[in-house]
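What you see is the complex with one protein chain gone and the rest in place.
Up next, chain A:
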Amino acid sequence: MLILLAAHLVAAVLAPMLVRVLGPRAFYLLAAAPLAAFGWAVTHREGEWIHPWVPDLGLSLAFRVDTLSWLLMLLVGGVGALVLAYCARYFAPGTPGLGRFAAVFVGFAGAMLGLVASDDLLLMYVFWELTTVFSYLLIGHSGTARPNRRAALQALIVTTAGGLAMLVGIVILGRHAGGYRWSQVAAALPDGPVLTVAVVLILCGALSKSAIFPVSFWLPAAMAAPTPVSAYLHAAAMVKAGVFLVAGFAPMIAVAGGPAASVWRFLAVGLGLVTMLVGGWAALFQDDLKLLLAYGTVSQLGLLTAVLGFGTAGTALAGVAMLLAHALFKAALFLVVGIVDKTTGTRDLRRLQGLGRRAPVLATIAVAAAASMAGLPPAIGFVGKEAVFGALLGAGAAGWVTLAGVVAGSMLTVAYTARFLWGAFATKSVTVGSADTASVRARESVLGPRDHPAQDNHGVGDNRSPGNGGGPGDGAGPGAGSGTSSPALKGGGVEGGPARDAAGSLREAGVVPVVAVTPTVPAPAGSLLVAPAVLAFAGVLAGCLAGVVEGVLSPYHRGFEDAGGVAHLALWHGLGVPLALSLLALAGGLALFRWLPAWKAGPGLGGGVYERVMTGMDRLAVEVTGATQRGSLPFYLAVILVVLIATAGPALVAGWPGRTEFRLWDTPLHLVPVAVSIVAAVFAVPARRRLTAVILVGVTGYANAGVFLLHGAPDLALTQFLVETVTLVMVVLVLRRLPSHFSQRPGPWRRRVRVGIGVAVGTVMAGAGFLAMSARQALPVSVAYPEMAVPYGGGHNIVNVILVDIRAWDTMGEVAVLVAVATGVASLIFRQAQRLSRRGPVESPSEPPRDEPVWLMAGHTVEAGRRSTMLEVVTRLLFHVIVLLSVYLLFTGHDTPGGGFTGGLVAGLALIVRYLAGGRYELAAAAPVDAGAVLGAGLLIAVGSGAAALVAGGQVLQSAVLDLHLPVVGDLHLVTSTVFDIGVYLIVVGLVLDVLRSLGAEVDRHALARSADHDVEQGTEHERRPQEELV
C-alpha cells in the first residue's frame, strides 16, 4: 500500500516536469499511478499493512483493505485513471498551469486512495484533510476569477470545519478504545452520552464532506473546477469520503444501538432525505448542464447517506450498490458534459441544439449512463434502487417514512435526468410563441416568467477569457459562490448572423436564443469518448451481472447484526412493490419534467448562512482586535500593571500572616535617604519639565546609594553613585534635542487612573516584599561567601569576588548587554553603515593657534563665547588623575572597594569631563580610538579569559591565583579573574565613549548642520530648535 501511495507521490512530484516535456500526453503516464491501484484491487480482495509512525500519539501507518475499501479502491483507481487519460485529450497543449494542475490531481487521487485504505482513524483523518486541501487547489485552479477563489475557500472552510469536529470525535472514540484502528474502536465503543457526542461530531465531518444539507452549497460552487476534476470529485473522490465514513461507521453504530444509534439514524437519514429532495429540486432549474449534474450529485449524496446511514443489512447492501452505480454514471456524465462543452463551446442547455443527431455515439453513452442515474434497467442504478426499495419495505415504520422520501427523490431524479438528456441532445424547435411541443412548453414554463437582465456575471460557461480557452480555466461557476442555484444568464453575445436580429426580441421576451449547432463544429474526438464509454457501459454491465456484484459486496453487509436481510441485487425481482415503486418514480419524474410548474427560481442551498457567518466572524474579528489592539503604549502598560495587581494582590491578601513583627529601621539614620527618596519620587510624578523629572529620579538613585552605604556596602554605594551620575549625563545629552516640557499632558481623569494604578502597584510590591522576607526559613547561600572568597576567589572584597568570580557568568552576560546597548545607541544615531565610521575619533579641523595658552588639545575648536578657561584648567589638571584613579580601582578592586565596573565608570567620567570642556574634537583627542573596537576588545578579553580557563582544563571562567616574586616590584598577588575585570573595564569605557560620540558629538554635528540650514532659511523651525544651552 505504501508503494502505491508512494507511486502517487512520485507521479505528483514529477508531473510538472513531465507536462513540460510531453505536454498533455503526460497525463497518460500519470494515469499509471491510479491504474496501479486499480490493478492491485482487481487482483487482490484484501490486505493489511502496519508501519509505526508516532506511537506516542497512537498514530500508525495502518492500512487494511476490506470489502468496502476494496470497492472504493476500485473506483478511486479506475475512475482516476480514466479521468486522467481523458485529460490528455481534453486539455490543449500549452494550457497555462497544466503541470501544477496535473500534480495536484494525482496528489488528490493518492490522498483519496490512502483515505479509503486507512485502517487507523487518525490516519484516515490525515488523508481526509489532504483531499480537502487538494480539492481547494483544484477548485481554485483558475483563481483569477473572484467567484472561483471564493468557491475554493468556501469548500475548504466548510469541509475543514467538519473535519475538525470529526477529529475531536475520533479522539473521543480512540481514547475510550485505547487505539484508533477501526477494529479497536468498533470493539470498545463508549456508551451513553459520550458515544452520542462522538457520533454527532463524526457525522459533522462526514456530512460536511459529502455536501449534505445544510452545508450542501459548497459543492455546486465547486463547479469552478475544470470538468475532469468535477467528474472525479463527484464520482469517486472527496464527496465519496463522507459517504464512505457513514458506510464504515453504520455497522458499528447499528450494533451499539441505544440513543446514539437513534441520533445517528435521525441525522443521517433525515438530513440525507432533505438533501436528496432539495438537491433534486434545485437540479431541475439549472440551465448549465454541469451545474445540473452538480445538484444531481448533491441529491444522490443525500440518498446514499440516508440509505447507508439507515443501518440494516439490506440497506447497507443496497447502499453500496448505489455507491458503485453513482460513481460510474456520474463520472461518465461529467465527462460527456466536458465533451459537449469542448465541441460546442457552451454548456447552456438553452443554447444547445440538435447535438444528439450530430454526435450519436456521445448521445448513446450519455443515455446509457443516464439510465443508471434515473434507475432504469438494465443499469446498476436500477438494480440498486430496487434493492433500496426492497430493503426499506422490510424495515418498519422508519423504513416507510424513508421510503416515501426516497421515492419522491427518485421522481426528481428521473425529472432532472430527462431534463439533462433533453437539454444536451434534443433538437428543440424553438421559436418564441410557437411552443407546440411538450418539451418546449416545459422549457418555457421554466423560463418564461423569469426575467433575465442582460447582465454579465460569472455565470454559465461562457466567461472564458481568451487566454485559457478550453483549458483548465474554463471558469464556470455559480455567481459569488453563495449558493445561487440558478446563475443569471448572460443575455447577449449570441453567435451567428441570422440569429442576431431575433436575439434582441428574444431577450425582451425573456428567452435566450438557442445556439444552432452548425455543421462547422467538429464532432467530438473519438479518443475522448473512451473514458465515458467505459464508465457508462461498466454501469450497464454491473447491472446485468447483479448477482456477481452482490456476491462480491456481501461481506460488507454481513457486518450488521440482522445479516441475511431481505434485499438482494437482481435485475428482476419479480412483480412486486419495488417494481411498482420504480415505475411510479419513472412516471412521476417524467410528468414532473413535462409539466414542471412555473417557479421563479430554484431553492437555495443555504449558502447565505455561510456568508452571514463568515461576515459576522470578520466583523467580530475587527471589533475584538480594535478593542484589544489599541496601539497605545500607556494602555498596554496599564493592562500589564493591572494584571500584576490582579494576580499578586489576592494572593497577597490570602497569604498575609496573621501576626507580623514589623521593624521600621535599624538606625534612625535610615530615615534620611528614604525620606529624600520618597520626596523626590513624589515630586517627579507631576513634573512638567523633562529635566526636572530626570534629576528628581536621579535623586532617588543617589538616596538609594545612601541606603547601601548605611547597610555597610561601600562598594555597592560607590557603583550606584557612579551609575547614577553617568546616566544623568547621558540623559541630559539626549534632552538637549527634546522640548523642555513634556509635550502631552494627560487629562485629569487619566492622571487619576494612572496615579491609582501606580499607588496600587507600589502597595502590592511593598506587601510582596514584606511577605517574602518574613517567609524566609533557610539560610541564604551568600552566608558561605565571606569564608569562600579568599581561598577560592583570591580576594577580600566579596562584592568584587561575586562579580568577577562567583557569578562571573552573570557579569559576562551583563557586559554583553552593555555592548549591545552601546552598539544600539550608535546604530540609532549614525543609522547608516558608512556614517558608523564616525564612531571613531574625528580629526580636529584646524591647528591650534600658537599664541594662546593651550589647556586642552582641541580647546580652540570651541566657539570663543562658550569657552571657559576655568573649566579647561580644571579638566587639564584632573583628567589624568581621574584616569589613574580608575586604573587603581580596577587593579585593587579584588581586595578593596573598586573593580573593573567602577573603574570603568570613573574613566568614563574623565572622558565626560573632557567632552564637556572641549567638545567633540577634544573627545577625539582624549580617546583617539574607535568605540566599537574598545567594546569588541573588552568583550574579547572578558569572554576569552573564561574560555581560556576551559582550554586550560578548568571549568569555564574558573580563576587561578598566582603569587609571583618579582625581583624589583616584590611579591605580586595576581588572580586571573583580574583579566576578566580588565575586559569589563574596557567595555564600560567603550560604552561611555560610544554614548558620548553618538549622543554627544554626533548630535552636536546634527545641530550644527541644522543651525547652518537654519541660518540660510531664516527660522522656519523655531519651536523645534534644539536646546543646546543645556550643556
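For this structure, a couple of remarks:
The criterion applied here is as follows: a contact is a pair of C-beta atoms (placed from the backbone, for glycine too) under 8 Å apart; a residue touches a chain by one contact, two chains touch by 3 or more; residues count from 1.
Throughout what follows, contacts and distances are computed from a predicted model.
Its UniProt record calls the unshown chain "Multicomponent Na+:H+ antiporter subunit D", which is the correct pick from "ABC-type spermidine/putrescine transport system permease subunit I", "Pyruvate dehydrogenase E1 component subunit alpha", "3-isopropylmalate dehydratase small subunit" or "Multicomponent Na+:H+ antiporter subunit D".
Among A:A161, A:V530 or A:L738, only A:A161 touches the chain that is left out of the view. Per the touch definition above, the residue from A:S183, A:S262 or A:Q629 contacting the chain not shown is A:Q629.
Contact with the omitted chain, checked across A:P24, A:G77, A:G107 or A:G140, is made by A:G140.
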